[in-house]
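Only one protein chain is missing; all other protein chains are in place.
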Amino acid sequence: MAAGVSNLHGETSYRYRKFKSDSMMAITVGATILTLIPLFLVLGYLLTKGVASLNWAFFTHMPAPVGEAGGGMANAIVGTLEVVGIACLIGVPIGVGAGLYLAANRASQFTNWVRFSADVLMGVPSIVVGIFAYAVIVRPFGGFSTLAGSVALAAIMIPLVTRTTEEMVLLVPPELREASLALGVPHWRTTLSVVARTALSGITTGVILAVARVSGETAPLLFTAFGNRFWSTSLFHPINTLTVQVYTYAISPFADWQRQAWAGALVLTGIILALELGVRWVTGGAAKAPR
Amino acid sequence: MSDSIPVVRHERMRAPVHVRLFGDRIFNTATFILALSILALLFGLAVALIADSFPAIRAFGLHFFVTADWDPVNDQYGALPFIYGTFVSSFIALAVAVPLSLGVALCLSEMAPDWLSHRLGFLVDLLAAIPSVVYGLWAVFVMGPWIRDHVEPPLAHWFGWMPLFQGPKVAVGMLSAGIILAIMIIPYISSVCTDVFRVVPHTQREAALALGATKWEMVKTAVIPYGMTGVIGAIILGLGRALGETIAVAMVIGNSAQISTSLFKPAATLASVIANEFAEATSDLYVAALIELGLVLLILGIVLNVVARALVLVVQQRRYRETGR
Partner (left out) sequence: MGDGRGGESAKVAMAEKLVVKNLNAYFHKNRALHDVSLSFEQDRIAAIIGPSGCGKSTLVRCLNRMHEVVPGATASGEVLLDGNNIYGDEVDPVQVRRRIGMVFQKPTPFPTMSIEDNVAAGLTLNGVQISQAERHQVIERSLRQAALWEEVKDRLRRPGGSLSGGQQQRLCVARALAVQPEVLLMDEPCSALDPISTARIEELLLELKSAYTIVIVTHNMQQAARCSDMTAFMYTGDLVEYGETKQIFTNPTRRETEDYITGRFG
């Protein structure tokens, strides 16, 4: 339309429109660059400030008494592993089982309600989940505990695992299920040994992404697992975790603790990114966490 | 052909009928119970919060939401400072995040070639993987001071006549909280917007281009209007995220239960005050008041999440109706 028009006014107008278009699209590129700057800044500072403080003591020592320099985050690292591990023990069977149910009963109204609940749960702020765990575990049992922290994290994990399990199972071609049934394999065995087995890598991916997500949570642990200066792995006592430890040190006035906070943050981010990237690398970039 | 090889008899495969049906029934019941537990979890969450905040609800009623007096010493609690802080910080976050997210989404869906677009999208998504406490740490020691030294002076210089930008410049305060929130919610908004824009049918774009539109004009007339509902859904999703974000905000907002008009002043949000005060809350009423704040967060979070999903669904259904995909 504009080509071939030798009208001066038309040409100027087109040049202006083209200029405007190029500028706007350049602005979007600028927005992308601007958005990615914090990513590199955060990772960069983590590396520079954190590496300096990483030493053998960091991984093997307990936190030092208030005001004293030195010490490490050994109990925090182990604590995170324990709290997250137990959260998995609670959350994964429930999430996977519920996901299997949703995939197998697509038409029922009950399924719609469950799916809706899972979606709603995903939008609940994690600190509110912490309050819930406080109300049902800490209050009745009379104290902070690893169990309470795990229950809070499990409550965050369950809707995530449920949705990804359902999605992955639905991706399995229905012909596979029919082929198994036609061999005279009962329904339940077909669902477990054929359908779920085929979807297994996808389900595992969903679980790992959920683990990565809850490993980074701090708020729900603040008044459930609470934190512990000393070594403790008991299920019914407070336990230290990496996130809470970093938080406590970061807001403290002690320079040495702040320095250690960077190291802790580096280790924490390293673990989480390793999980997120690892899962994507193994699945060829197909993994995407539900929002 | 089959004679010399032992035949696998049907008898060996025949388990009694009731055993087999038993297996089915057990499995179905088990998965049903697990699915039911999700309903129970949501229900239990709501019930627990309502029940445990009841003392505060009974004591303060609706005044809770309009009173600015948060006084643990005298057991008087008003939520207004935190409601104010939550909304202002979220507003700042959206004001910064939405234009950037739209820019990113348009860049990824319109500008970049596929291979680059997916890699860049992955990097943007990585922003969401960084834990909140790490953002808080970085904000306290890096971003906050930088804002105090490089952002607040110009703002005070050019806009200091507005009450928004008056007062001493500090690293922790409403402005810092808003900005770190923006960084944290951008990946969510941009990811949904990118998906929404990518889903706009080629036919729409080609129709605009065939009329001689420039790229930007095509975007303005074909892509954005088509995806507008989804974009609004994405924004609401981001708002929901911002409301619930706790730790990074708690580290960088200064935690003061005072309402002030200046963005440079410290403040507090619903989530940050719970994080800061819950573990040390002394009286029962104190705890109940904090839980009531949590109840407010719960309701807000649920409502926004549901609305956002409904909007995104509308976009998907419209596309399905129009293109069959």
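Just a few scattered comments:
In order of appearance the chains are A and B, and numbering begins at 1 in each one.
Rule of thumb we're sticking to: a residue touches a chain if its C-beta (ideal position, glycine included) is under 8 Å from a C-beta of that chain, and two chains touch if they have at least 3 such contacts.
Only a predicted model underlies this, so the values are computations on that prediction, with no experimental measurement involved.
For the options A:A179, A:L235 or A:A274, the residue in contact with the chain missing from this view is A:A179. Seen from chain A, the chain kept out of the figure touches residues 107, 173, 175-176, 178-186, 189-190, 193-194, 197-198, 200.
Basically, only the chains that are shown with their structure count from here on.
Separating the centre of chain A from that of chain B, both taken as means of CA atoms, is a distance of 14 Å.
On the side of chain A, the complex with chain B involves touching residues 1-2, 17-18, 20-22, 24-25, 27-32, 34-36, 38-39, 41-42, 45-46, 93-94, 97-98, 100-102, 104, 110-111, 113-114, 117-129, 131-132, 134-136, 139, 155, 158-159, 162, 184, 186-189, 191-192, 212, 215-219, 222-223, 226, 243, 246-247, 250-251, 258, 261-262, 265, 268-269, 272-273, 276, 280, 285, 288, 291. Of all residues in chain B, those touching chain A in their complex are 13, 20, 23-24, 26-28, 30-32, 34-39, 41-42, 44-45, 48-49, 51-52, 99-104, 106-108, 110-111, 118, 120, 122-127, 129-138, 140-143, 183, 186, 188, 190-192, 211-212, 214-217, 219, 237, 240, 243-247, 251, 271, 274-275, 278-279, 291, 294, 297-298, 301-302, 304-306, 308-309.
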